[in-house]
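Data block below; observations after.
A single protein chain has been removed from this complex, and every other one stays in its place.
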Amino acid sequence: MTQATVGERIREVGFLRRQLTRPELAAIAGAILVFAFFAITAGDQGFLTFGGTISYLQVAAQLGIVAVPVAMLMIAGEFDLSVGSMVGAAGIIIAITVTQYGWPLFAGVLLACAVALLVGFFNGYLVIKTGLPSFIVTLAMLFALRGLTIGFSRLITGRTQIGGLSEATQGDVLFPIFAGEVAGIPVSVFWWIGLAVLGTWVLQRTAFGNWIFGSGGDPVAARNVGVPVNRVKIILFMCTALSAALLATIQVMDAGSADVLRGELLELQAIAASVIGGVLLTGGYGSVVGAVFGALIFGMVQQGIFFTGVNTDWFLVFVGVMLLVAVLFNNVIRNRASKG
Amino acid sequence: MTQATVGERIREVGFLRRQLTRPELAAIAGAILVFAFFAITAGDQGFLTFGGTISYLQVAAQLGIVAVPVAMLMIAGEFDLSVGSMVGAAGIIIAITVTQYGWPLFAGVLLACAVALLVGFFNGYLVIKTGLPSFIVTLAMLFALRGLTIGFSRLITGRTQIGGLSEATQGDVLFPIFAGEVAGIPVSVFWWIGLAVLGTWVLQRTAFGNWIFGSGGDPVAARNVGVPVNRVKIILFMCTALSAALLATIQVMDAGSADVLRGELLELQAIAASVIGGVLLTGGYGSVVGAVFGALIFGMVQQGIFFTGVNTDWFLVFVGVMLLVAVLFNNVIRNRASKG
Amino acid sequence: GCGQQGGQQEGEGEQGGGGGLVPREEINIEFVTHASPDPFWSVVQNGVNQAAEDMGVNVNYRELDSYDIPQLQRNLEAAIAADPDGMVVSIPDPDALNDKIREATENGIPVVVINAGENDWRDVGALTYVGQTEYDAGVAAGERMAQEGVRSALCINHEQGNITLDMRCEGFEKGLGGQVKQIAVQPDPTAARNGIKTALRQNPDVEGLLTLNPGIADQALRALEESGRSEDVTFATFDLSPSVLRAVSRGEMLFATDQQQWLQGYLPIVLLTNYIQYGVRPVNTEIPTGPAFITEENAEQVIDLSRQGIR
Amino acid sequence: MERTATPVIELRNVSKYFGSVIALEDISMDVRAGEVMCLLGDNGAGKSTLIKIVSGVHPPDRGSLLVEGEEVSFSSPRDAMDRGIATVYQDLAMIPLMGISRNFFLGREPTKGAGPFRRFDVKLADRITREELDKIGIQVRDTAQPVATLSGGERQSVAIARAVYFGAKVLILDEPTSALGVKQAAIVLRYIARAREQGIAVVFISHNVHHAYAIGDRFTILNHGRSMGTFEKEEIGLQELERLMAGGAELERLEAELSGSGE
Partner (left out) sequence: MERTATPVIELRNVSKYFGSVIALEDISMDVRAGEVMCLLGDNGAGKSTLIKIVSGVHPPDRGSLLVEGEEVSFSSPRDAMDRGIATVYQDLAMIPLMGISRNFFLGREPTKGAGPFRRFDVKLADRITREELDKIGIQVRDTAQPVATLSGGERQSVAIARAVYFGAKVLILDEPTSALGVKQAAIVLRYIARAREQGIAVVFISHNVHHAYAIGDRFTILNHGRSMGTFEKEEIGLQELERLMAGGAELERLEAELSGSGE
């Protein structure tokens, strides 16, 4: 009545089919579809070249760096709409401290990170203490942070775009870490992969990861069995803000300039990448790998159109349709796999 | 053991306190706070005048017209991110048919409505059939619709902004219905109030309203007791799209022009207004009245800064902080009321 | 120093173009700027399309959804990776973009800079520069308004943070030589109109009003009317549209600046085509397309062109 | 007590799989009007899955479902309800954040007025809800109270009262008494008896042998997704039934250990 009985009730299901029911693998299928599409339609126009690959990888990487913690926060049941504004704010902080006050680069970066951690903590604290939906708290933060960035930037420099950082950054020891290249591949790609691996490890292999799933799946139940739900959420809010500061650092070093609009709509893209990758909007389910491939799909679609030579007027139609097709394809794969 | 026993277990709770636990009344409290703030800081600068009142009411009305069905859709557990793009698309449809093809205005409006209903149906059908999250389906629609608008507008007119409708519209019989004034109050305000009353009636007093709550609260359970969840959702998607077409009509007539970028970010504002008004992002709970006051808060905050004379560089800070304060105040009221 | 650079360019040009053997239908030009789908850039794009047709070359016109420099960097990279025969670019942020553009010129891709980048086009090794900087256009607008005796004005910014709009306001202030207050409004027409109305009430002393987009100009016109300030406020706008031109011709507006941005789209394609085919180009000079003003006198004539998206 | 020849509900060789799990394999069963069919079986035996097939939640993967002799394939629970099948699901099918009376009438709202003014008759709904719950021994303070704030037993009572109120031809109850107090459980059993008298076919799932034996006319026993046969009440004794349900002698040993344990 033990093992035999269990065996009795299990049907044979193929290995491949079993693998494909995992959420991230469906997102991978979508990414492959998009890649195949561009390889066929635009393969001879540079999409497959090294430069072409880098161009979409870099877009995907910059989105992915933020999408990884955003996905984890969403799995924990909360949104952070303020990441985009945080990118703008952190960039301006670095640019102003370095160009206007002559701080060394590392000090500017540290200050940006500190501010980010504070903002993240504040977001989380407010959500926890007031019980308000994080959507609205971080939406208010989105406005406030962007507004502070514009206000201070104009107050101090009289402008909304600050250049002239190239001299300060390019010789700096930090430069190769944030904006350098390894074998022609921008380091942001490595940051992306690194964060993805770290995020996956935390989510799948640590107690904290288990708490993340619990906090999002049913916060009351999780609290009842002793998960420090509040702590989990606040830490994740701090992570998303910190990832925004990281992205800002990369962008500032890469561009040698900052402007107050950097990161606009990034929050939506990060959420979209996560959802494409199978993260549930209601929390409690999803994977970092899924979000990573969601970002990759986004990057390929956005840059891929370049190589197809389609009229730019129809660019957004293309993005919309490709997005839908990729996600539908995920879905077909997933359903096929989980069905009889 | 009947009524007596029930009475035994009930404590006295004041009337006011009981009323305040209702979600919409907390949103009203937030609106009153915001109003009071401006009345005090900018009351002598025209905020309290008739013209000042109209200036924010009109902005609130235009947001509110979309926020009402969006709130209902959210209560039914779905998002519609494509309303903003729909506003742009409907506006361009009206403008092109009228200025380029010389259609009568009513025909252009009808076509815009028909397209909106189709888009709404398509959104709903896709969400239902594929089981994909509406967030991602309507995000794809957001891109695709905006892209089609840009593409067709440029293809047909070579421009992205189409003006010169004033002549065509101002004499039309439709003009007073969509862009006229009654006793100095723009009709959009009446549309807003009318839709709010209709929405509240449907939600609170009809079987369909009960189905909306059920579909959002637990679609599986609702389906199990016989609610036609799919039909409810598709109808609501069609309503949100139709409200976008209505708003577009009002804007085109009022502004005398259409622009492919009209309605950008409207979807976020509509969702935010609903959440401010107490609608749950996860569905199943909320009220139309709440969303209406959410829109009012948004309108007052957005237009109020002009009366205070604060440097508009700080515009967004102001929006963020006021939003947060209003929502926090809601929350304090709600908690006070429901506690001990 | 300039002459020397020009010389280098010629050397490279010989390898890249020259010969006159490249058939026009095989020429691919990437047009990568900070354009967005707004009325100004629409005209540029129409110029591009016309030139592509006239020249018989292929042009990929690329724009941004919103002002997003990192995205523009990526677009440049993608364009370079597509290995085009020529590129048209703008340089709204030299720190971020110069390196990438230089990479293109160093790879032998001929480049023309338009709209923004007046001070950088030589530095990145471009063939020439076509256009007028937003700042200079603003200065011209300010000077024009100062002639009317305007001492203080409002500058209505409908997209806060977009540097090109900032430049217009900044230049305007410089040119006016008086007080200019920037007012940020939402791009939504009703919100913009009501915001402008309130701002006019808050600033009863202003004598001038400048908008940066014809759509907002329509609303500002109504705001002026509805608050009864049409008479005492001098009003002008950037860029054209039929309804703006009509207002100008009726004298409701002082002027509309016309950067003749059609040329910013048209000329670079012509220049590049000729350079690619025959190796010929203007030497060491830039081609200004502005400032030009449309006033009561000439407004009627351009309404039709504006409707077609040429002015 | 009338018994007709054609069963109201009949299942023929029904199988149901969830991915690799065999939930049901080759089950045949029928229920006639005016009889109580008890579905018995261990945890995870497949009882809930079986009744979800009958009430239109899951389509069977194999086999056929007949209602009044006619083969049907329900595409939604609505179809089953339209054929007079009312169900109390084990997980209750209620909307936590909705009020009691709104939940009670969800999907079958009483209306008043006509044409575009047809509206949900909230007063009537409130009154009926209060009455029906009163009958089952639950006093509600406020029919607008969210179901989430009810106690486990109160929630179950609402679900049962609803099914009984709407049950036309077939009443399906999945462990209806599990969270109920002694008094409420007795009332529910009496409900079932009354339904049978009215010629309604009842499918009743319980782990309580006493409840089942008291009210059941026939017993179908499931074990690991397979049927162990259907027994008439006359064929089988309480002891025998208990042994079949628990699946063996192990139980007796256990019971002996717990001195004086009833049941």
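Residue numbering begins at 1 within each chain, and the chains themselves are lettered A, B, C and D in the order written.
Heads up, the rule we're going with is that a contact is a pair of C-beta atoms (placed from the backbone, for glycine too) under 8 Å apart; a residue touches a chain by one contact, two chains touch by 3 or more.
All of these numbers come straight from a predicted model, not from anything done at the bench.
Among the chains on display, the ones the left-out chain touches in the entire complex are A, B, D.
Only one residue in the set D:Leu24, D:Ala80, D:Val147 or D:Ile187 touches the chain that does not appear here, and it is D:Ile187. Seen across the whole complex, the unshown chain contacts chain D at 18, 20-21, 41-45, 47-48, 90-91, 137-138, 141, 149-154, 156-157, 175, 178-187, 189-190, 193, 207-211, 213-215, 238, 242, 245-247, 250-251, 254-255, 257-258, 260-263. For chain A, the list of residues touching the undisplayed chain reads 2-3, 5-6, 9-10, 201, 205-207, 209-211, 213-214, 217-218, 220-228, 280, 284-285. In the full complex, chain B touches the omitted chain through residues 1, 5, 8-13, 18, 21, 338, 340.
Keep in mind that, in the parts below, only the chains that are shown with their structure count from here on.
Chain geometry summary: the mean Cα position of chain A and that of chain B are 29 Å apart. For chain C, the set of residues touching two or more other chains reads 160. Of all residues in chain A, those touching 2 or more other chains are 146, 150, 311, 315-316, listed in ascending order.
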